[in-house]
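Omission of a single protein chain aside, the complex is shown with its protein chains in their original locations.
As written, the chains take the letters A and B, and residue 1 is the first residue of each chain.
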Amino acid sequence: MLLSVTGNTADAEDSTQTAFLKAFQHLADFEGHARFGTWLTRIAINEGLECVRTRKPTESLSLEEDGGLEFRPRLVLAWADDPERLYQREELRALIERAVGSLPVPYRLAVVLRDLEQLSTAEAATALGLGIPTLKTHLLRGRLMLREALAPSFIPRAGAASV
Amino acid sequence: MLDIPRTAHDTLETDRRDDAAWIRQLQAGDEQAFDLLVRTYGGRMLMVARRYVGNDEDARDVVQAAYLSAFRALSQFEGTAQLSTWLHRIVVNTALMKLRSRRRRPEEPIDDLLPAFQEDGHHVEQFADWCAPADQLIERKETRATVRACIEQLPNNYRAVVMLRDIEELSTQEVADMLSMTPTAVKVRLHRARQALSTLLRAHYAQPAIST
Partner (left out) sequence: MFSCEDVRAALSDYVDGDVSPDLRRELERHLSECRTCQVLYDTTRKTLQIVTNVGSFEVPEAASERLVTRIMKRLTATRHAPTPRS
């Protein structure tokens, strides 16, 4: 396959072809040494993905070794006993809507359909045109990000009761 | 495919009203009755729509389209579900369709997508399968593996945008934030990445292999 691509390179001015050749050169470099996975991890670092550490839930996403994406919960502290009691109804509602709205769309949709609309996994998957494993992955990330977004509001302040 | 069955939260605590008279007026074409329908539930429907489409302007479009669909479907409404429940379902379906149209044909106005709904949320007409043949191809496991393999052959920074945008389906802005790029730069890089990917895929499928 390598041969057929480089062999067919007619358009030398095309920058994408040049990029290809570079990519294949890199491939050759790494094939002998590290696993593909390690190469990918190094690229993720180079892209600065792993270096992004802020409060925003989306920025805890990083490329993993197998090329997939992972969300790492960071703010793992216990919440107050009855977190809903901490806010007036309207405050709480606004808080949740804002947090849900901050999620990336695919993850947001999974959470909205499953947890707000109370659809089953199969129903939600169908509505979104997704396979069930994909829906479950989106739901996992959505729920973890939502938790992260809400944590600052529900972790008790010093002196308050907690679980 | 777009059916949203009865859900837990489409009936709020304040919905304990007898809709029967109201429904009769609506079905008789009483515009004041419909005006009241818009005023009573419009705010709530806006909130529901906003959860899906993410901004106020699109939420308003969705709510408008949903109410118009509701109007068209009134004759089929039998009153076995509550008005608010029925409306809620129409809004959700309309919002999902808006999202789909955004992904595939961003210039398509929402009006063209007005569906007709029955009372329980089922579409009246058959919807053509919105998966293009290319998408069906993607469903096949072997095709996905090939695409995945080709993605892995892209240069570092090209692969990142394809992964985040096309596989994880994050928005351009979200990808821009994550990679510390401008949205324009993301689009440019994505375009090149996709060009590169098509060339790779074309080369793969052009091989004189003994395949289907």
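The definition used in the following text is that a contact is a pair of C-beta atoms (placed from the backbone, for glycine too) under 8 Å apart; a residue touches a chain by one contact, two chains touch by 3 or more.
Model, not experiment: these values are computed from the prediction.
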Among the chains presented, those that the missing one touches: A, B
Touching the absent chain when the full complex is considered, from B:64, B:85 or B:172: B:64
Residues from chain A at the interface with the omitted partner, ascending: 73, 76-79, 83-84, 89-90, 92-93, 96-97, 100, 111, 115-118, 121, 136, 139-140, 143-144, 146-147, 150-151, 154, 163
Residues of chain B (touch criterion as defined above) contacting the omitted chain: 8-9, 12-14, 29, 31, 34-35, 38-39, 42-47, 60, 63-64, 67-68, 71-72, 116, 125
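Please note the rule applied: only the chains that are shown with their structure count from here on.
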Centroid spacing, where centroids are CA-atom means, of chain A and chain B in whole angstrom: 20
Chain B residues within the chain A interface of the complex: 1-5, 7-9, 47, 50-52, 54, 92, 96, 99-100, 130-131, 148, 151-160, 163-164, 168-171, 174, 177-180, 192, 195-196, 199-200, 203-204, 206-207
Chain A residues within the chain B interface of the complex: 1, 4-5, 8, 15-17, 19-20, 22-24, 26-27, 36, 40, 43-44, 46-49, 52, 56, 58-59, 61, 63, 67, 69, 97, 100-101, 104-106, 108-109, 112, 116-119, 123, 126-129
